[in-house]
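All protein chains but one are shown at their positions in the complex.
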Amino acid sequence: MAAYFRPTTLEEALAVRAAQPVTVLAGGTDVYPIRANKVGWGDMHRDDVLDISAIAELKEIEQTADRLRFGALTTWSQMRRADLPEAFAGYQAASRDVGGVQVQNRGTLVGNICTASPAGDGIPCLLSLDAEIELASARGRRTVPIQDFITGYRQTVCGHDELVTAILIPRPPAGAVGDFLKLGARRYLVISIAMVAAVIAADDTGVIHHASVAVGACSEVAKRLHDLEAALLGQPLASAPDLIEHAHFAALKPIGDLRASGHYRDSAARDLVRDLFVRLSAEPKRRAA
Amino acid sequence: MSKMHVKMTVNGKPVEGLAEPRTLLIHFLREDLNLTGPHIGCDTSHCGACTVDLDGKSVKSCTVFVAQANGAEVTTIEGIANPDGTLHALQEAFREHHGLQCGFCTPGMITRAHRLLQENPNPTEAEIRMGISGNLCRCTGYQNIVKSITAAAEQLASMKEAAE
Partner (left out) sequence: MATRTFGEPVQRNIDDRLLTGQGHYIDDIDLPSVAHAAFLRSPFARAKITSIDVSAARAHPGVLGVFTCDNIGHIDQDLPLLIPHPCLVGPRTQRPLARGDVYYVGQTVAMVVAVDRYTAEDAVRLIEVDYDPLPVSVELEDAAADGANLVHEDVAGNVAAHFVQNSGDAAAAFARADHVTKITVRVERSTAAPMEGRAVCARWDRITEQLMVWDSTQAPISVRGGLASLFDIDEDRVRVVAPDVGGGFGQKVLFFYPEEVLVPMAAIQLDRPVKWIEDRTENFIGSTQERTQVHTIELAATKDGEVLGLRDFFLHDTGSFIPYGIAIAQVASTSIAGPYRIPNIEVEFKAIYTPTVPVTPYRGCGRPQACFAIERAMDKLAEELGLDRFEVRRRNFIAPDQFPWKREGLLFADGLAVCYDSGEYDTALSKAAEAIGLDRLDEMKADARARGKYLGLGLGFYVEGTGLGPYEGGHVRIHPITGKIYVNTGLSTQGQGHDTVFAQIAADQLGVDPSDVIVVEGDTGAFDWGVATFASRAAVVSGNAIHKAASKAREMVIEAAANMLEAAPGDIELAEGKARISGSDRAVTLAEVATATNPLRYAFNKAAQSATQFAPASKHDGPPLADGKAPGIEVTDYYSPPYSTWAYGCHAALVEVDPALCTVDIRQYVCVHDCGNMINPMIVEGQVIGGMAQGLGGALYEKVQYDQDGNPRNAGFMDFLMPYATEMPKVDIVHMETPSPLNPLGIKGVGEAGTIAVPATIISGIEDALKPLGAGHFHEAPVFPHMIFEKLGGADQAKAS
């Protein structure tokens, strides 16, 4: 029979992690459904479980002058309620839209990226925020940019002896605002057809000096749209919706599955980005409403 | 797997038991504590019939190991009624407005609504619909559930006002 470990310190957890193959469990909102999804009952016999949910040091959100640090146990609910710079508005919107309240109360931001589903709602947000992922093992700590952390369909660089300990996000440029939109066949508890996240900063005259735009569910791994970002720089924010070109989306390789066709995904991604830019270029008050 | 000794407060009463740590909270509640109000409806955390309150937050008890609830405060549908045994305003409102039919989703729905009204005592219709969006009901079409929660919010507000 499998073992179940619930250490209270990171050190102990890393020792367990190094000693045997384990399923790492935090909020459990991905682990349980997969378990239930028919290999179902009794599947826990196969893999030992490392439950990291009791490690207090992983629960903190810290803000310093140059960055924000979200401990590995930060839940969607914590994200949703946290007092954060406006650039995080998209990530916070994603946190409101994911899974329904009960899942938001248990599910973690880090769990979402470790599952590394192409449709993980948090991933485009992290890409748009230039996040880095902090990993720890008995060998030491390292940080990996989010775009290098996820390497493929449900694959990450997290080693067999490693745990993700935090998400690190550099303090966004002054005036940066973020937003997020997703399209699903249903409002909640649905695997997204496409989602987009952006962080844009404009100066006092409304000229864009920082832009990062990312699209999820339209490729194996969510992607930044660097060509689009380049096209936005130096342009008035108000014109952003009009600057979108088909070619900016060339990096995406949307597939058809039971939720949507590839063409529809592709088209929806462009429309979502346009809608997102319309919202971002609107007056802040209107955006809030 | 060896069993562990777990202790928690359920519906205001201290309870303890021996359970494999991998036992899901929903199984511990139903099978060890005989609290069969919360139900299992889906196995994939979509239906919300197993919703309970865990340390002041709504959770699906099919996505919590009993070990993770060790030392926690848990409230189930069995603990929602008033201390004198009369129905809570929410339960009354569900009855009055026909907010339930087969009753299978009802324990999770009410437990969720109970927490929702603590988070937001005066929700709009849209906020109620979003607030219960982790709970499936196949009988009612939700309209009477929304009506029930709205009515309960009003009732609780007027009770609070009367008390002040």
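All chains are identified by letter, namely A and B, in their written order; residue positions are counted from 1 within each chain.
As a convention for this text, a contact is a pair of C-beta atoms (placed from the backbone, for glycine too) under 8 Å apart; a residue touches a chain by one contact, two chains touch by 3 or more.
Since the structure is predicted, the reported quantities are computational estimates derived from the model, not experimental observations.
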Check your understanding: Which displayed chains make contact with the chain that has been left out?
Key -> A, B
Exercise for review: Decide which residue listed in A:Leu183, A:Ala231 or A:Ile244 touches the omitted chain of the complex.
Suggested key: A:Leu183
Check your understanding: List the chain A residues touching the unshown chain?
Key -> 33, 36-38, 40-42, 45, 100, 183, 185-191, 193, 246, 258-261, 263-264, 266-268, 271-272, 274-275
Review point. Which positions on chain B touch the chain that was left off?
Key: 30, 34-44, 46-47, 49, 76-78, 80-81, 87, 91, 94-96, 98, 100-107, 110, 125, 128-130, 132-146
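FYI, only the chains that are shown with their structure count from here on.
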Exercise for review: Mind checking the centre-to-centre distance between chain A and chain B? Centres are C-alpha means, answer in whole Å.
Suggested key: 29
Point to revise | Residue ranges of chain B in contact with chain A within the complex | key: 1, 20-22, 24, 43-46, 48, 51, 57-60, 62-65, 67-68, 112, 116, 130-131, 133-135
Check your understanding: Once bound in the complex, which stretches of chain A touch chain B?
Key -> 1-4, 6, 25, 27-29, 32-33, 36-37, 40, 44, 49, 51, 53-54, 77, 99-103, 105-106, 187-189
